[in-house]
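All protein chains but one are shown in place.
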Amino acid sequence: MHNRIYAIIRRETRELLRDPVYLGLAFIVPLALMLLFGYGLTMDVKNIPVLFYDMDRSPLSREYMNSFTNSEYFRNVGLAKDYKEIDHVIRSGKVRVVVVIPSDFSRRLHEGRPAQVQFLVDGSFPMRAEVVKGYVAAINAQFNQGMVSQYLSLKGQTAAAVFPISVEGRAWYNPSLESKNFIIPGLLVITLMFYPALLAALVVVREKESGTIFNLYCSPVRPWEVVAGKAIPYIGVAFINYILIFLMSVILFKVRFTGSFILLSAGALLYIACTIGIGLFISVISRTQIAAMLITFLGTMIPAFLFSGFMAPITSQDITGQIVSRFIPATYFMGMVRGIYLKGLGFSYYAWDLLTLTIYAAVVYSVAILSFRKKVG
Amino acid sequence: MENIIQCSSVTRRFNAFVAVDNVSLSVEKGEVFGLLGPNGAGKTTLIKMMCGLLEPSEGNIKVAGFDVLTQRRHVWTHIGYMSQRFSLYRDLTVMENLKLYAGLYGVPYPSVSPLGKGGIRGGIEPLGLSGMEDRLARDLPLGMRQRLALACALLHEPPVLFLDEPTSGVDPVARRSFWDIIYTLSRESGVTIIVSTHYMVEAEYCDRLGLMHQGRLIAADIPLNLKSTSEKRSGSLISIRTSDFRRAFDLITGPFPQALLYGSHIHIRTFNPESDKEKALHFLRDAGITDAEISLQPLSMEETFIDYIRASDEIHA
Partner (left out) sequence: MWGRILSLMRKEFAQILRDKALLFILAWAFTGAIYTAGHGMSMEVKKFPTVIYDLSKSPASRELINRFQLPYFKILSYLHREEEITQWLDSGKASMAIIIPPDFQRRINSGEQAKVQVITDGTISMSATIAAAYVAQIAGDYSMEVLERQGRFTRSAFENLPIIDERLRVEFNPNILSSWFTSLLELLNMFTMVSLLLTAAAMVREKEYGTLEQLLVSPARPGEIFIAKIIPTIVIVLSLSLLSIFLILKPVFGVPIRGSLMLFYSVAALYVFTMSSLGIAIATVARNLAQAMMIMLLILAPMLFLSGAWTPPEAMSPWMQWASLISPMRYFIDFGYSVLFKGNGIAYVWHDILGIVLMGILLFSFSRWWFGRTISK
């Protein structure tokens, strides 16, 4: 039995080594992706292009505009001349928010009365629109506080009276809220979701198409030995890549790592076993390479991104999303990775996740093995 | 008769490996020219170069008067090609494959084909494909698949046909009928056919043979001449049959070091067939092998070929 598995492992490894271009790609691609995403993907909403339509043109309106552009959140694109320009600019997408300051802005404020300011936000990208709303509210609140305390102090009252409740916020684990601390560990999970699956996706179906699968059918080797034997070399390749990606994250991207590398690696090994298993399963059930390729691309890339809790918490998703996320291993590994990197938590916290990953792997491989029916013709 | 194919000092290298080494040959119009040689001898590479699919590293080739390097497209309209590996669409039916190639070659229906009138239909019946039109190519038995490939190669009635090991894996009966078709094409339609094979039996069917070994063309002549040259070089062939051939072979290589084992027969090439027959018989009887039968055999193509290889190896050693 051990000989048979060893033979399959050896054969698969030899096949891998015989295609050095592929092997090279298998190592370079995930690293290149990490580089591209690590430097390119950011969730920090900054430099939002904003256009002002200042019909007041007073020192106060300028001060108000500055309160936006002085922050790193907004970038001043210019001043509009008329309403047509505003419409054009929002439609073209060059600007995300337009601030319309009425002509009686400073007059009303000096009189101690509220001044209406219109904000037009581009809602095509809801996530950004939400954040823009939040920033606008925050900047306005700050400006208001300043104006009101100035006004009240002239009248002899304290600002505290106006706002009985103040909220003090603190973010744990990632005090600077640098999105890279949040993104890079997430990228580790996502990359190790679709990349190993793609590695393994053609492994069996390729033999079906070329006919060499009949060699396997006719030999005494058992289905579980075939599946395990084919999985192991690829798990090895993917695991090496995991280590490289990890090194990249802490050395190149300087992400905070406060936890245990051993624990992370144990989780990574199980996780990779799961994702390779998924690829193998797809390979076993597909009749053509094209079908296997499409299923793997469509079934792993985007779901990993959307449903694993990478971009947005799972709790905020609809029921469909929650169901789907239960079915991807990335979900279980994501919390672990972020926790180990940023919270420095230990085994006791993640025993359950590790167990889930183990069960997941067991299920995937069992299904793959059971589906590997020896068919002739 | 003019030469329809002319290869001059053709060489092809793949990095350091020389697949075809300085081959010069010519094929006459209407000939059935066979390329014989073991796997890896360079037959496929040479054929691909003649078809314009591969560029020679050195030398030049002219097919039907066109240079394969500079006038490739003209060459392609004048040749039909059947590759070693089935290169039609397995997931299309027989008819769909034929229609595709008819469309590509611009063969209108109906048209005259070398096998009879009627365009595609004309191609189907003589080749025995009738009734299979709607079968997927992958569901065809191997012999049928080869005929389909041949039919597609013949749609545009090319004057030259290249067949790369067309009968490998096909059963002997199907092989015979395939060669019948080849002969019909050659004799009745004047098609020049270059066939590569490693079946020695088929070598006998060719008008002329080119023997290839390790990229070199070690001989090119009609089969009869090849055999007589071999006889002149290495003598006649005596064949020994005995039940305990393994032991007999170990023993006989003493006095006859040039002996070779063929399955259960021992072959010895000798210039003195009669006396060596006696000698071998006595030697074996002395060693305890009494049921040996020794006879003089006509030279087979296989033996001839082995002999040529041996001679070539000696020269190049």
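Per-chain residue numbering starts at 1, and chain names A and B are given in the order in which the chains are listed.
By definition in this document, a contact is a pair of C-beta atoms (placed from the backbone, for glycine too) under 8 Å apart; a residue touches a chain by one contact, two chains touch by 3 or more.
Note that the structure is a prediction, hence the values are computed from the model and not measured.
> For chain A, which positions touch the chain that isn't shown here?
19, 21-22, 25-26, 28-29, 32-33, 36-37, 39-49, 64, 75, 90-93, 96, 108-131, 133-134, 136-138, 140-141, 143-144, 147-148, 151, 160-175, 177-179, 181-182, 194-195, 198, 201-202, 206, 286-291, 293-295, 297-298, 301-303, 305-307, 311-313, 315-318, 320-322, 324-325, 335, 338-339, 342-343, 345, 349
> Which residues does chain B use to touch the chain missing from this display?
51-55, 73, 76-77, 79, 81, 83, 85-92, 96, 99-106, 152
Rule of thumb we're sticking to: only the chains that are shown with their structure count from here on.
> So the centre of each chain is just the mean of its C-alpha atoms; given that, what is the distance between chain A and chain B in Å?
Distance between chain centres, rounded to whole Å: 61 Å.
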